[in-house]
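Complex shown without one protein chain; remaining protein chains in place.
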Amino acid sequence: MKHTGNIGKPKRYGMVIDLDKCTGCGTCMVACMAENNVPFKKDESNKLDSITWLRVYRLTNGKPYPDNEVCYLPRPCQHCAGKHEGHSPCVSVCPATATDYDQETGIVSQIYTRCFGCRYCMAACPYHARYFNWWDPVWPKGMEKALNPNVSARMRGIVEKCSFCFHRYQKAMEKAHMEGRRELEEDEYQTACTQACPAGAITFGDLNNPEHKVHQIAQPDPAKGGRPRNPKVFRLLEELETNPKVYYLSSREWVQEACHKPHLLDQKTAHH
Amino acid sequence: MKIDRRSFLALSVGGTVGTALTPLPWKIQDDLAIWTQMWPWTPDPLDGENTFTHTVSTLCRGGCGVTVRKVGDRVVKIEGREDYPTNQGGVCNLCASGMQMLYGPTRIPHPIKRVGDRGAGQWARISWEEALSMVAEQLGEIRQAGQPETVACLSSRKYGSVAELLKRFLTAYGSPNFMVTPSMMDAYDMTLKRMHGVDGRMGFDLENADYVLSFGSGLIEGWGNTAYMIHTNSVWKERKATVKQIEPRLSNTAAKSDQWIPVTPGTEAILALGIAYVIIKESLYDYDFVNNFSTGFEEFRSAVLSGYSPGNVAKQTGVDQSTIVTLAREFARARRPMALCGRGQGTVPGGLGESVAVHALNALVGNINRPGGVWAMPRPAVDGWAAPALDASAQAGLAKPRLDGAGSAAFPFAEQLFNRVPEALATGSPYPLKALFVYEANPLFSTPGAAKVREAFDQIPFIVSFASHMDETAMAADLILPNHAHLERWEDVPDTSGFHQPMIGLVQPVVEPIRDTMHTGDALLRLAAALGGTMAASMPWENYKACLQEGLASRWSQLEADGFWIDNRYRPDTWSLAFPTPSGKFDFGVAGSDLKALFAPAQPEGDDGSYNLKLIPYDSVRIPNGPVGSPPFLVKIVSDTVLKGNDLFVEVNPETAKAAGFVEGDHAVLKTPLGSATVRVHLSDGLMPGLVAIPRGLGHTAFDGYLAEKGINANDLIGSVEDAASGLDAAWGILASLVKA
Partner (left out) sequence: MDSALIPKGVKRCPIWQFALGLGIAGAVLLWGVYAMFLCWFKGLNQTNMNDYYGFALWIWADLAVIALGGGAFFTGLLKYVFGKDELKNIINYAVLIGFICYSSALLILAIDVGQPLRSWFIFWHANVHSMLTEVAFCLSCYFCVLTIEYIPLILENRQLDKVPFVHNLSHSMHEYMAVFAATGAFLSFFHQGSLGGVAGVLFGRPFAYREHLFIWPWTFFLFTWSAAAYGPCFTLLVTRITEKIARKQLVKDATIQLLAKIAGWMMFTYIIAKIIDTIYWATTTAPSLGFSLKEFYSNNPVYGFSILFIEIVVCGVLPAVMLVIPKVRSNRLLLTLATVLAVIGVSLNRWVMVLQVMAVPVMSFDTWVMYYPSWQEVATTILPVAYGVILIMISYRYLPIFPQEAELNPLEPETPVAAEMDSQEATEADADPELTPAEA
C-alpha cells in the first residue's frame, strides 16, 4: 500500500468515539479489563474505588419525564498533549517520572514499577482517568490463568490508567520490524476497546495521518492545538487546553453542550 | 573489659561507617527496590506461544462468533470474529468475559451427588461410571414401571444437535416432555403458524429496514443476537433509518432511538391496533398484499375499527392521539417499515394477541418476505439422523399428553409451555414427574414466579443437572453430570435469534477440558447404551462428535472449514408461494380466532385494591438474566444506581417518589402479590409516573461472592400470567406497592 500520509514523522494516536452509535453496553470496559489485567473485587459498586480504565458515563439532559434523554459516553484516558506536546496535566506533575509522554506516539504511559503512589497525577487529571490501587489485587483461584502476559499485573499502592493498549503497539511494531517495515498499517494497531465494540462506535488511529479514519472524522486543526474542524466533533473540556487525543462525535446538541464548557468567546454562561 | 563512654562511641561510629562501606546496605536497598516493585504474591503471567482459534461463544442467547487468544494453553482473551456473519468483529460483553466462566471457581469440577438435604450444598464426588449408572438405573426402573412420560427434560435451547439429542433421547425413551425455557420466539412461532401457516421461525431483515417500530423490544439490550443488534443499530444510524421505541421506560434502546413513546405497560398491543386503525381508516395499507395475498382482512378490519379508534387507544395507552396518527402515517409511508415485539430481551413470550397485533402491522404494509421486512424462515434441522426406533413402551409413553398442556385441545398450537409446569406439578395433573433433566437452564432463578417453580421442583424425586456452573437449579439437583465449559466442547449453534439467513455456528474446543467433565451429548449416548434396546439403537453413535457430524450431514465440511455455515443466497418465498394456509393466503383472521378475545390485554394477578403502583421488570444488557450468571467483569460494570453493596435500586419517577415521600437512595419495601423485598429508590426521569422498574438478573443465591446475594431477583416478585388464547406467559409486570422501610 502506498503511503502519502504520515511517514517517518511522529504519530499521534487518538480516538473518535461516536456517541450516536454507542449503546452503553459496556463491552469496551470488559474488553479493556480483560486485555489489561484489571483486577476486580467482590464488591465493585463503590465506583469511587473501582478500577475501570475505560469508564462509560451516563449523561442526561436533566429534563423531566417524558422529555428526558440519555447518552452514554465512554471515557478512556484522553492522552492529553497539553499546550505543547508532552505538557499533559499528569505528566508534568509526577515527581518520579512514573508517567511519561511518548513523543513517538503521543501516548501517555504509566510506569507501574516506578510509581510510588503519591496520587498527584490523579489530582491533576480533570477526567478522572487515573485509578489508584487501594487494594492488593486478588484473582479467584484459577482465574489468574486468564491474565495477559503482555501487561504486568499491578500491585497495591500505585496508580494505573488506560495506555491505549500500548503493548499492542509494541507488538505490532516488533512484527513490522521483523518484516522490514517501519510503518504500521492502520488496522495493525487497534486498542482492545475499539476492536470489541459491537457498535463500531470507536475509531482509532493516527490523528496526524490524513489517510486514517480518525483524522478524516475529527479533522484536527494543528494550528489550534488539534481542535476538531468537524462541527459535530468535540473534545471534553476543550477550554482547559489539555489538548486531548480522544474526540467525540454527537449529533445531539445537548450532548455537545454537556461535554464541553461553553467558551468565553461564545458569550454563553449557564447551560444544561 | 569495661566499656566506657568513649569506646562505646568509637564502636558505634566505627561500626556504622564500616557497615556503610560494605556492599550490605546497597544490596539490601537493591533487594528492597526489587521487592517493592513486584511483590512475590502478585501474579506474573507466563508468556508462551500465541495462538488464535475461532469458535462460537454460547454464553449469550444469540451466540457470538469469537476468536480466542491463547498463550500456551491458557485462554487470555476472547474477541469478536471479524468475518462472522452476525457480530462481524464486535462481541457482546458476556462472551468477552468468557475466560472467567472457563476458569472461575463456580465451575463444577466433577460429577457429584447430593448427600445432604436438597439445596443444602452437601455433595459427594462420584465417578462418571457411578453417576451414569445411577441415572440409567433410575430411568430403567421408571420405564419398567411403564411411566416413561414421567421423565422430562428442560433445555434453554430449542435447536441444535444437543437439544435434538435430548429430545431424541426422550422420544426413544417414551416421553413427550421435552421442554424449552420460554421466550418471545414461542409467540412468534405461533403467530407464524397461525397467520402464515408456516412451521418455521421468524427472520428479520433488520439492516435493510428504514423505519422500525419497536413495541418494547430491547433492540440493543439483548433482544435477538446482542452484538448483531448493536451492529445493526449502527447500520441504522449510518443509513439514517428511523427507530421509534414504544415502552414505559427510557431504556437504552429508547434513549438511542429517534423517538421514545412512553406507553402504559401492557397496552402495547392496543397501541398497535390503534395504529392499524389509522392505516386502515386512511387506506394507507398495501392494497396488493391485502387484497390479493391475504384472507380474514374483513374480520380483522371490523375488530380493529370497532374498538381501537385513536381516541379510545389514547385513553388506554397514554399515547396522544396525534402521536398515534403520526406513527401510523410514518409507518405506512416508509419504504421498508418493520414492527417488532418481544419486551426487553424477549424472555417472556407475551400473549399471542400482542404478537399478532404487531405482526399485522407488517402485513398491512406488505413488508412480509421482502427486503427489509419480516421473513418466514425454515427451522434449523439436524436432518442427517435416521428416525429413532420406538418400542411399544416408548409409543405408549409418547401417546400421553404433555405435562404442560402444549398441543392439547386447549392449546393446540403451543409447542411448549414451561410456565404451566409448576401448576401441573402442584396438582399432579395430568401426572407427577419422576425425573427431570436440566440442560443449560436455570429455571429456579430465571422463571417468573421462581418461588412456585422451586416448590414444583420439590415434587420431583430425581433431578439431574448437566450444569457446568453451580447455579440455583444445580444447587437443587440430586445429581450433577457437569458438561464441558463453552470453550471446551463441540457443538452446533443454529442461529434462532431472528437472523435473516439460515446460519449455523460451530463451537469448537479451544482448550482441553480443565475439569473432570463430560460432554452432555456423550453422557446421553452412554446412558442410551446403558438402557439398551431401542434406546441404544436410536443413539448408535460412538461419540457426540460423530453424531454431530452425521446430523449436520452436508453442511459439516463447510462448518469444519469455516467455523460456520450460512446460506447467503437465501430468499424467502414470494407472496404467491409463501402461505401454506388452507386459503394459501396470509391470514389476518388468525385461523378463525375470536379476535376480540385474542386482543384482550392480560390482567395482572392479585388485584385486591391494596396496590397503587405497577412493577415492571426491565432487562439490562449488562446483567445476564438467563442460564448464565454474571461473571465478575459484568458485575463490575453494573451501575451504582442499580446496585450498591448488596442493595438493589428500583427506578421510580421523581413525581411518584415525591408523592410517596421518597428521596434518592431511600430504603423501601417493595410488595407485590407474590412477595416483598427491601430495595432502595432511584429517581428516574426516564420512567412513566406510577411505575416501579426493577432489573432482571440480580439476586442470585448461588454462585460465589462476586455475584451471590447481590440485589434481589425480580422473578421472586413478578409471576406469570397465562394467556387464554395460547397458554403463553403474557405478564408485562405486576401490581405493587412501595412503602418506607
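Each chain gets a letter, A and B, in the order it is written, and its residues are counted from 1.
Quick note on the criterion: a contact is a pair of C-beta atoms (placed from the backbone, for glycine too) under 8 Å apart; a residue touches a chain by one contact, two chains touch by 3 or more.
As the structure is a prediction and not an experimental result, all values here were calculated from the model.
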Original post:
Looking at the whole complex, which of A:Leu73, A:Val151 or A:Cys165 touches the chain that is not displayed?
Top reply: A:Leu73
Original post:
Which residue, A:Asn133, A:Asn208 or A:Ser250, contacts the hidden chain when the whole complex is considered?
Top reply: A:Asn133
Subject >> Interface with the unshown chain - residue positions in chain B >> reply: 32-33, 35-37
Original post:
What residues on chain A make contact with the chain left out of this view?
Top reply: 46, 48-49, 57, 59, 73, 80, 82, 89, 92-98, 114-120, 122-128, 130-136, 156-159, 236-242, 258-264, 269-272
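We adopt the following convention: only the chains that are shown with their structure count from here on.
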Original post:
So, what's the distance in Å between the C-alpha centres of chain B and chain A?
Top reply: 33
Original post:
What residues on chain A touch chain B, complex-wise?
Top reply: 18, 20-21, 23-27, 29-31, 33-35, 37, 40, 42-47, 50, 52, 56, 58, 60, 62-66, 68-72, 113-114, 136-137, 139-150, 152-155, 192, 195-201
Original post:
What residues on chain B touch chain A, complex-wise?
Top reply: 37-39, 41-48, 71, 74-80, 87, 89-93, 96-97, 99-100, 102-105, 107, 220-221, 226-228, 230-231, 233-234, 237, 250, 252, 255-256, 260, 262, 621-622, 632-640, 643-645, 653-655, 684-689, 704-706
